[in-house]
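As structure tokens, the structure follows; a few thoughts come after it.
Of the protein chains in this complex, one is absent; all others appear in place.
Labels for the chains are A, B and C, by order of writing; each one numbers its residues from 1.
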Amino acid sequence: MKKAAVFAAFVFVAAFLLFAAGRLHPFGEPSAPAMDDYFLAHSQAETGANNVVTAIVFDYRGFDTLGEATVLFAAILGVVAVFRGPREDER
Amino acid sequence: MGNFPFVVAMLLVILGLYTLLFKRNLIKLVIGASLIETGVNLFLVALGYRTAGIAPIYTYAPPALADRMVLPTPQALTLTSIVIGLATTALLLSFAVVIHRHYGTLDVREVKELKG
Amino acid sequence: MNALSVHAPVLLVATPLLAAFVVPLVAKLGSTVRNAVVGVFTLLTASLAGLVAANVLAGSGAPSVYVFGASPLNLTLPSGMHVPIRILFEVDGMSAFMILITALVAVAATLYSFSYFKEHSGGEMYYPLLFLLLAAIFGMEETGDLFNFFVFLEIAGIAACGLIGFRPWRGRSQEAAFKTMALYTLSGLFVLIALGLLYGQHGGLNIAYLSSRVGAEMLDLVALGLLVVALGMKAGVAPMHMWALDAYGEAPAPISAVLVASSQASLYGLFRVLFTLFGAAVSVAALGWFLIALSVLTLFVGVTMALLQKDIKRLIAYGAVSQIGYMLLGVGVGFTTSGSRPAYGFVAMQGGIFHMVNDAACIGLLFLAAGAVHRASGTRDLNRMGGLGHDMKWTAALFAIGALALAGVPPFNGFSSKLLIYESSFAASPILAAIAILSSILLLAVFMKVFQAAFLGPRLLENVREASRGMLVSMLMLAVVVVVFGLFPGFFVDKLVTPAAKALWLGRDAYVRAVLGG
Partner (left out) sequence: MRGEMSVIVRTIARITYALILVFGFYVILHGHLTPGGGFQGGAVVASGFALLPVAFGAAAAKRYLNPSLMRHLEEVGSLAFLALGFVGIGISFFYNVLANSGSLFGAAVPFGPNSGILNSAGTLPFMNWAVGLKVMTGLMTIVLVLLVGAGKEGKD
């Protein structure tokens, strides 16, 4: 019973994902590139970086990168905590 | 089939979803989560492709093609999501190792202590 | 405004991040220094939260915008552009309200942790993870960028799972952490797919910009569906609530309290998506009924399953799940009646939102008290404890306050918000009001039983000692909030809840205008 419900949900989600993929703009022709064209045109002047992706990662969306560095930091803390030291008193 | 690559990326997501929902081995669950991540990353990168575009880097870019670069934002997003995926996978794997240490098995059906 | 006020929204996130990076380094100097540093940073974060909220609530009601890396810092659109290109924070009444809740829980949880984790190892990892979780929650509540929201969602998920599995010698905690992490990953990736779809359609990631562009097209609706499912999962809405029970049940007690705030931040994200991102695009009434259906299911599952539990923390976890149902019910009723009877709809919204702070305070209090009971008695099985009230008078009294507030008994705060929900949902459908009241009565019965089993009767356990002073003070802090919000609901509804409800209900245009101008 529970498995059937999960399977139904799975089929539902899969159908939606495939439908969405089919309905998107044709591959190779982005429909709204205004923001990206801005990056391509201005990143050299505004940040001085030839690599536009680096300019976005560290300048235009630098705060995301701080978050991503934090994610790695959190994962390391989690892994180290899980594998730490000897067993302690249950309480 | 103008957007075949999107369909392929979504198929990868669906495969991962299937693995995550119906497999019983903890390591396979981690693989499922990784598959979904890969599919989503492919999807994001594919969103920004321009036919016959070049990488958005001006160093020694061929001048004739310099006005036809692929969109850079999806690449930056993918970079972020790859690192996030890596962090998730590392954490999931270490939980799996400790679970194996406690119960001597990786089968979710034998691990289930938390019920109700 | 002075420089501190201007930069307060970003400092609110940067300060706990700084703390998380610094604490492992100063932990070498001993636990006293470490605790001092942790305390200072917590107080600093809480006062910044107060400053941010005060600035917004004292202002004209327009959202304040902070653009990262822009010069000047409120330049959302470079000249000639119609798309915001940089990440920005956008703080309105609802964000301010959520920030205050988080800050309240943060201070109580940190203070409690000082005593609770005294003898445990790994403090140099525990406090940084706690700070990361708080920074991520604040970030989720402030950000105006969908991808940035996703990043903070993932930080919150990873830090939370690190904390749930923080006691690796308990196999069950690892199991709960694995389960939770798998589910968080899934929901995070759903959010990522949804924002990929929106980005592919409209070429932007800013919530305000997307809000001005999304329509009732099929692709946008698929994105909406994915976002609702993903954020609902993370908030612990039935039928995807299973992780929440394990996570709340197995996490250390102060973390369970912070996880409630984290779930509420996901719920905030859900409301933000429904009201702001898709506020102008989708048919309101149908979505409202969908939310109501989810909320009734959540209430039903939470309350009925709570009746069967023997483990005190798991039982409270079911209580926490049922409270999410109340919040959804209030907002769902607000959604359905917004067209036909806006007066009732607004009251319902107020009720749902007011219930968030009440829930954070009383569920947090209950989790902390349960942690104290577990620490003192060494068990979480209700059948094996009894008569703890003889030795733990304060904890018993505080637990009773939390339980009565949770069950919606006057004069505690749960009553004042539930009353708003009862009367407004009665306008939508009397059956809903009946269900809501019935759930409250059942919750009261459940917690009467728990209180009786744990605290009353003959002493079953020897050598039980009262919780330490730090734990009691942090519980007392939440209890004061519970009582004060219950005694003067009108004041808080006026000052805090109404701006939040307005920002969510009517604030979409202002939210978009603050970024796109015009």
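Heads up, the rule we're going with is that a residue touches a chain if its C-beta (ideal position, glycine included) is under 8 Å from a C-beta of that chain, and two chains touch if they have at least 3 such contacts.
Quantities reported herein were computed from a predicted structural model and do not represent experimental measurements.
Counting contacts over the entire complex, the absent chain touches A, B, C. Residue-wise, the contact with the chain that is not shown comes from A:63, picked out of A:16, A:38 or A:63. The omitted chain makes contact with just one of the residues B:31, B:61 or B:108: B:61. Here the missing chain is touched by one residue of C:32, C:71, C:383 or C:463, and it is C:71.
Interface residues of subunit C with the unshown chain, by the touch rule above, are 7, 10, 14, 17-18, 21-22, 24-25, 66-73. Interface with the hidden chain, as seen from subunit A, comprises residues 41, 44-51, 53-55, 57-59, 62-63, 65-66, 69-70, 72-73, 75-76, 79-80, 82-83.
The missing chain lies against subunit B, touching residues 55, 57-63, 66, 79, 83, 86, 90, 93-94, 97-98, 100-101.
Here is the rule we go by: only the chains that are shown with their structure count from here on.
Of the two chain pairs examined here, B-C and A-B, it is A-B that is joined by more C-beta pairs in contact. A straight line joining the Cα centres of subunit A and subunit C is 23 Å long. Chain centres here are Cα averages; for subunit B and subunit C they lie 28 Å apart.
Chain geometry summary: the mean Cα position of subunit A and that of subunit B are 9 Å apart.
Of all residues in subunit A, those touching 2 or more other chains are 13, 17, 20, 24-25, 30, 33, 35-36, 39, 61, 64, 67-68, 71, 74-75, 78, 82-83, listed in ascending order.
Counting only residues that touch two or more partner chains, subunit B has 13, 17, 43, 47, 73, 80, 84, 87-88, 91, 95, 98. Contact residues of subunit C toward subunit B in the complex are 147, 151, 154, 157-158, 161-162, 165, 168, 171-172, 174-179, 181-182, 185-186, 188-189, 192-193, 196, 199-200, 205, 245-246, 249-250, 305, 308-309, 314. If you check the complex, the residues on subunit C that touch subunit A are 17, 20-21, 24, 68-69, 78, 81-83, 85-87, 119-122, 125-126, 128-129, 132, 135-136, 139, 147-148, 151-152, 154-155, 158-159, 161-162, 165-166, 168-170, 174, 193, 197, 200-204, 218-219, 222-223, 225-226, 229, 374-375, 378. Contact residues of subunit B toward subunit C in the complex are 13, 17, 20, 26, 29, 33, 36-37, 40, 43-44, 47, 73-74, 77, 80-81, 84, 87-88, 91-92, 95-96, 98-99, 102-103, 111-114, 116.
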